[in-house]
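In this view, the complex is presented without one of its protein chains, the others remaining in place.
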Amino acid sequence: MVPTHYYLTLSAILFGLGVVAFIFKRNIITIFMSIELMLNAVNLAFVAFSRALNKLDGQVFVLFVIVVAAAEAAVGLGIIIMIVRNRQTLNVERVDLLKL
Amino acid sequence: MNDFLAQHADILISLVKIAILLFVVLTVNAYLTWFERKVVAHIQSRWGPHRVGPHGLLQPLADGLKFLFKEDPTPAGVDKFVYYLAPLLALALALTSIAVIPFGPDPLHFKGHDIYLGIVDLNIGILALFAITALGVYGVALAGWASNSKYPLLGGLRSSAQMVSYELALTMSVVGVLLMCGSFSLRDIINTQAAGHGLFGLGGIFRWNIFAGPFPQILGFLCFFIAAIAETNRVPFDLPEAESELVAGFHTEYASFKFAMFFIAEYTSMITVSSLCSILFFGGWLSPFPGSWTFTHYLPSVLLIPFGLWVIWDGVRYETIFGKLILPGVGFVIAALGAVFVLFPAVNEFIQGPFWLLSKIFIFLFIYVWMRGTLPRFRYDQLMSFGWKLLLPVSLANVVITASAILWSNR
Amino acid sequence: MPILNYLWIIPALPLLGSAINGLFGAKWPNKIINTVAVGSTGLSFLAALEAVREFTHLAPENIPWVQQYFTWIIAGDFRAGFDLQVDQLTVVMLLVVTGVGWLIHIYSTGYMAHEGGYYRFFSYLNLFMFFMLILVLAANYVLLFVGWEGVGLSSYLLIGFYFLRKSASDAGKKAFIVNRIGDFGFMLGMFLLYKSFGTLDFVPLFAKATPLPADVMGHLGMFTIACLLLFTGACGKSAQLPLYVWLPDAMEGPTPVSALIHAATMVTAGVYVVARSHILFTHAPTAMFVVAIVGCATAFFAATIGLVQTDIKRVLAYSTVSQLGYMFLACGVAAFSAGIFHLMTHAFFKALLFLASGSVIHAMGGEQDMLKMGGLSKKIRWTYLTMLTATLAIAGFPPLAGFFSKDSILLNAYQSDRGGRILYAFGLLTALLTSFYMFRLIFLTFFGKPRYDEHKVHVHESPKSMLVPLVILAVLSIIGGWIAAPAFWGAPDYFAKFLEPVFAQGGAGNAEAAEATAHALETPLAIVAVVTALLGFAIAFWLYLRRPGKPEQLAKSMRGAYTLLLNKYYVDEIYAALIVKPLLWLSTNVLWQTVDVRGIDGTVNGIAEGMTGVGDGVRHTQSGNTRSYAVWVVIGAIVIIAIIFWPYMRPTAVGVVR
Partner (left out) sequence: MNAPLVVFFVLAAMCIIGAISLILQRHPIHSALSLIVVMVALAGLYLLMGAEFVAAVQIIVYGGAIMVLFVFVIMLLNAGLEERTNVSRLAGIGGIPLAIALTGFLAAAVARSQDTVQAAAQTGAVAPTKALSRLLFQDFVYPFELTSFLILVAIMGALVLAQRENR
């Protein structure tokens, strides 16, 4: 049996790495991925708790999170496509104007 | 040594099972290519492979050798890692998906171990299968992207879009079956089909999900089969590798063994899909006849012995010496198998399940080949609109109807 | 008793008519609008008649008859309900309002036939009827105040009916604003009453008030203050000094409006309120005295102004003010029934006068200046006769209505123990003036040779719809007073008898006291009054028919007085100088320039500028660089987590972390 706080620590570490990626990547798509990474870390925590407390609500929440992530990916990637169409770049540091 | 074996017997057994399954699957793949070429040839009124070995039976070996020893160029400017990863991914996933399929009902008893046919029996088998299929996209997509060439890229784009959109229909069309069987485990699904209440209260074939009440899954089956064909990039959905448009699609830049991997992956997934079809909708290893008709248990031998005799006769009057030597032997083996089944009832009982399952799989494979030989290819927009506007709604409707039918039946 | 249980029908009918006309009337032909307006008021008149019939059959213990329909306001222990009440006083008012109102509606259909906004006019008129009926039927001060404000509103709307004419809209505003002053006092009065009695419903309030000791003369007790405040409101509504200034200007409205609102009904609301709360007044002799003084003063004052006015309607307006003064004089000397009596008769003949003058104006094609009239008696005979009747009535010639009412007022004034003689003297003087300027009006309008261009103006008699009400009112103003006539030959005065249950409960002892000396004084005083009236007639006759040039000479000879009167004692100018100008200055220089511009705007702008400054500083954090934003997000997350896990982060807890 793996103690719960192992999972929690792992999820904390993953989250931290996600934050690092979130800050240090310049490519919009990658930044988006790092957000997904953070979401996954949170999911891990959810599942760990649901196992620890022996209640399924955590897993239900994971499902919701996944759904939201899917929706977010659809819209976000649409936005990214628009950005690239208008700015011809994926580098967030080059996309710092409100309008062209 | 022995005690180690004793301790980790289950691990050992599964290893052995894996090895055997691998061998069988690969061989079947090889001969599937031969079979396909033959059938398509006869559809197009040709002879097909006829030179290498009698009836070209050794053609697959020749192809295999060619794949192995052919030069393997790596195009310039490809992303090496991904370029090598893609075919491995494809093949690995395809082979993994076979692992969850159970091939027979009752286990072999060997030194006090029950050895089931089939490597693992997950209680989320079908979900696992879908998970693996879902990942299957990457093989194609990455291959297309990594080749750093335009036709593969187009092929990769097309395939990723196509697979993602048909995966929905695939999953949805199965939900009906899951509702009726109430389990993710393939074994349970088959068993419920044995027990379920059949159409017109009849037994046997009428208890299979395709016919069984409360709502026959014919719609579900059609959606599933079409979507599955699309998933496996077969005609008429083979746009990722459309020769006439994209040279060879995503594997244009692949040669020799890496190409072979894609090839094997494709045929393996064909087998997987066929077995899924037969398990989900056609009662897996169940016999189409009512259990009371025990005489049908002799059907395998009744089929095998005449076939073997025919092969012998055919070999005897075959023109090449080689053929005269080989074919009678093969025929004898087949006939002997039939004889064994007749003589040993235990063996006969044991092989009933596998026999039916394999024959169903064989029929579906034949349908695959048949379609390949006859149907034209979709246009890309047609493909998309078909998938989204027809297949998905129909399978959703199927889910709704099935659910309400079940509710209505056990109210 | 059906209608008494459904009293609300009486006001509801005009409201319905008003709503229908106001909402849908715009496209309709005049006929339909007439039907709706006149029909609704007529029906409510019939309903009122029926109500009175049933009222007469009521057992005395059921009077006053109060109906509670629904609770309108309820706050703490304060309840103001939509309660209607009927007693003798209400009956009189009800009949006057609905009856005269109905006649005037009929008259208006003829008078307004060629005006624009026909439906609008009748919608307003019906609305006025509704509010007036609420006012007279109300069973508590709050609902009464609703009607009070409502009639103010409708009068505002109707004065400004020709709102394209600036003078009209100004007059409307003036009326409204001046009334606000009075209403303010009225509200304060209500608050004080509620504070001291805990209710504003008439019946319990008066019941509580009756046993209390009255304030002593010249001492400001609660009663006195409350009554004075209420009286302020009455002054506003009933155009008494010093708040009368709006009424003359109100003549900008159509003549039927002047007749209905500014002569017959609304302006008498003040008198009604004073009479209604007579119990309070009888407990406040000081207030009573004030009322008497103000009434008397107003009567005389307005009459003097009326002497020299040349605009026919203005003459009538000032006459109205002075007659209202009479009524207050009556109330002031505790002769409430006399006041109400005069209210009724005045409603008849003053409405008649206005309507007749309206008919004259109609005939003259909109001309209102008497100096441009003359010799109309032949051309418009009916108008002439009716108007003559009204004049005789108001001048106090027996046996017309005005004679009896005015006579009883003077009698009561004479009898009153505080300065009675002086009040009487002024009353008599006013009577003289009244008869003078009324006959002056008649002579200028109907006699002498025409002073207008015969070719331009072709004089014509008014249509039936206008004449019929005139005739009816004429008849009323002849016989209207006879119900009080028997007082002369000692028989009881029916009107006073009828109202007695209302006013007796105040324990107004002087009513009985009067009885004794009444008969002794009755005849001589009456004779004096008649003589006065005749005198006024004679002067007018002499000045305006015998010696037509004389008035100018007079005016020249005493120019100062003449111009003073002609400019109405410069009251408007004085008000402008004393009140309006300072107010304007205050609001312009202090409130606007200092408080608003410097203070409020300054604060707002200052804040805005401060924000701008802050923004300039903080702006640089918004570099538009997403990565920096990411860092900010992270910082925020850290802060939040730090807050949440603070208990865990305490050094004591650190030891446990392994």
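What to note about this one:
Letters A, B and C name the chains as they come in the text, with residue numbers starting at 1 for each one.
One rule holds in what follows: a contact is a pair of C-beta atoms (placed from the backbone, for glycine too) under 8 Å apart; a residue touches a chain by one contact, two chains touch by 3 or more.
Values in this document were obtained by computation on a predicted structure and should not be read as measured data.
Across the complete structure, the visible chains that the omitted chain touches are A, B, C.
Looking at C:32, C:153, C:471 or C:631, the residue that reaches the missing chain in the full complex is C:631. Of the listed residues C:62, C:567, C:593 or C:623, the one in contact with the hidden chain in the full complex is C:623. In the complete assembly, the contact with the undisplayed chain comes from B:134, out of B:134, B:194 or B:222.
Counting over the whole complex, chain A has residues 1-10, 12-21, 23-27, 29-30, 32-34, 36-37, 40, 43-44, 47-54, 56-57, 59-60, 62-64, 66-75, 77-82, 84, 90-91, 93-94, 96 touching the chain that is not drawn. Against the chain not displayed here, chain B makes contact via residues 79, 81-82, 85, 122-124, 127-128, 130-131, 133-135, 137-138, 141-142, 144-145, 153, 156-157, 160-161, 163-164, 167, 171, 184. Seen across the whole complex, the unshown chain contacts chain C at 623, 625, 627-628, 630-631, 634-635, 637-638, 641-642, 645, 648-649, 653, 656-658.
Keep this in mind: only the chains that are shown with their structure count from here on.
Here the chain at the heart of the structure, going by C-alpha means, is A. Chain geometry summary: the mean Cα position of chain A and that of chain B are 37 Å apart. Centres computed as Cα averages put chain A at a distance of 77 Å from chain C.
The geometric centre of chain B is 101 Å away from that of chain C, both derived from CA atoms. Under the contact definition stated at the top, not a single residue of chain A touches 2 or more other chains. Contact of a single residue of chain B with at least two other chains is seen at no position. By the touch criterion given at the top, residues 19, 22-24, 26, 31, 92-93, 95-98 of chain A touch chain C in their complex.
Residues of chain C that touch chain A in their complex: 623-627, 630-631, 634.
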